[in-house]
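Take a look at subunit A:
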Amino acid sequence: MITLAHLQVLSAALFCVGLYGVLARRNAVLILLAIELMLNAVNINLIGFAAFVDHEQFVGQVLAIFVITVAAAEVGLALAVLLRLYRSRASVRVDDLNMLKW
Partner candidate 1 sequence: MEVLNDWVLFLLVAVPLGGGVGLMFFPSSRPELTRWSASIVAGLSLLLALYVFLGYDWQDRETPFQYVRQFPWLPVLGITYALGVDGIAVPMVLLTGIVFFAGVLVSWNIASRPKDFFVLYCLLVAGVFGVFVSQDLFFLFFFYELAVVPMYLLIGVWGSSTDFRTFVRTKEYGAMKLVLYLVAGSALVWVALLAVYVASGKGSFLIPVLGQADFGLGFQRFFFPLFMVGFGILAGLWPFHTWSPDGHVAAPTGVSMVHAGVLMKLGAFGIIRAMEVLPDGAQTWMPVLIGLGTVNVLYGAISAMAQRDLKYVVGYSSVSHMGYVLMGLGTLNALGMGGAVLQMFSHGIMTALFFALVGFIYDRAHIRDIGVLEGLSKRMGVTGAFFVVAGLTSLGLPGLSGFVAEVLVFLGTFQAFPVLGALAVVGAAITAVYILRLLAKVFHGPLPERWAHLREATPLELGAAGLLVSMLVLVGVYPAPFMRIINSGIEPFLKLVAGA
Partner candidate 2 sequence: MEWAWLAPALNFAAFGLIVLGGRRLPGQGAFLAILAIAGAFGVFWYALADFLGRGTGTYAFSVTWFKAGNVDVPWGMVLDPLALVMLGLVSFIALVIQVYSLGYMAGEERFGWYFAVHALFAGAMLAVVLADNLLLLYVAWELVGLGSYLLIGFWYERRSAAEAAKKAFVTTRLGDVGLLIGILLLFKLTGTFQLSGVFAQARELSTGVLTAATLLIFLGAMGKSAQFPLHVWLPDAMEGPTPVSALIHAATMVAAGVYLVARAFPLFELAPATLVVVALVGLVTAGIGATLALVMTDLKRVLAYSTVSNLGLMMLALGAGSIAAAIFHLVAHAFSKALLFLGAGSVMHGAERTDVREMGGLRLRMPLTAFSFAVGALSLAGFPPLSGFFSKDEVLLAVLGKGGVVFPAILVVLLGIVFLSALYLARALLLTFWGELKEENRHAHEAAGVMAVPMALLAVGAAAVGFLALRVGSLSPGFGAFLEGEGHAFRINPALTLASVAAALGGFALGYAVYQRHLFSPQRLAQRYSFLHRLLVNKYYVDHAYQWGIDRVVLAFSRGVALFDRLVVNDGGVNGTADTVRVSGLRLRYLQSGLVYNYALGIVVGVVAVALFWWLVIPRVL
């Protein structure tokens, strides 16, 4: 029997995996991938609630669609930024990107 809790735990686990990736990786592209994981974790949660709780409106599903849309836009834009960055700095390592500091 699948319960909402199953989904919540899965979502939390996936979110944290993605989080680790964001926090630990040096390569900006890989960080982007990890962010996708986190977004998917959120979507699982949304759809889980839609399936278990909101039987009238299924708002979760609609929101998930929007999240996917935004994610697509985000990936496109972010990769463009990365390309630009790579061209100017010859690197996509985030530990090289420390100009905004004291």
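Assume contacts are C-beta pairs under 8 Å (C-beta built on N, C-alpha and C of every residue); 3 or more make two chains touch, one makes a residue touch a chain; residues count from 1.
Per the selection procedure, all candidates are chains of the complex that A comes from, given by their letters.
These numbers come from a predicted model, not from an experiment.
Screening 1 or 2 for touch with subunit A: in this complex the touching candidate is 2. On the side of subunit A, the complex with candidate 2 involves touching residues 19, 22-24, 31, 94-95, 97-102.
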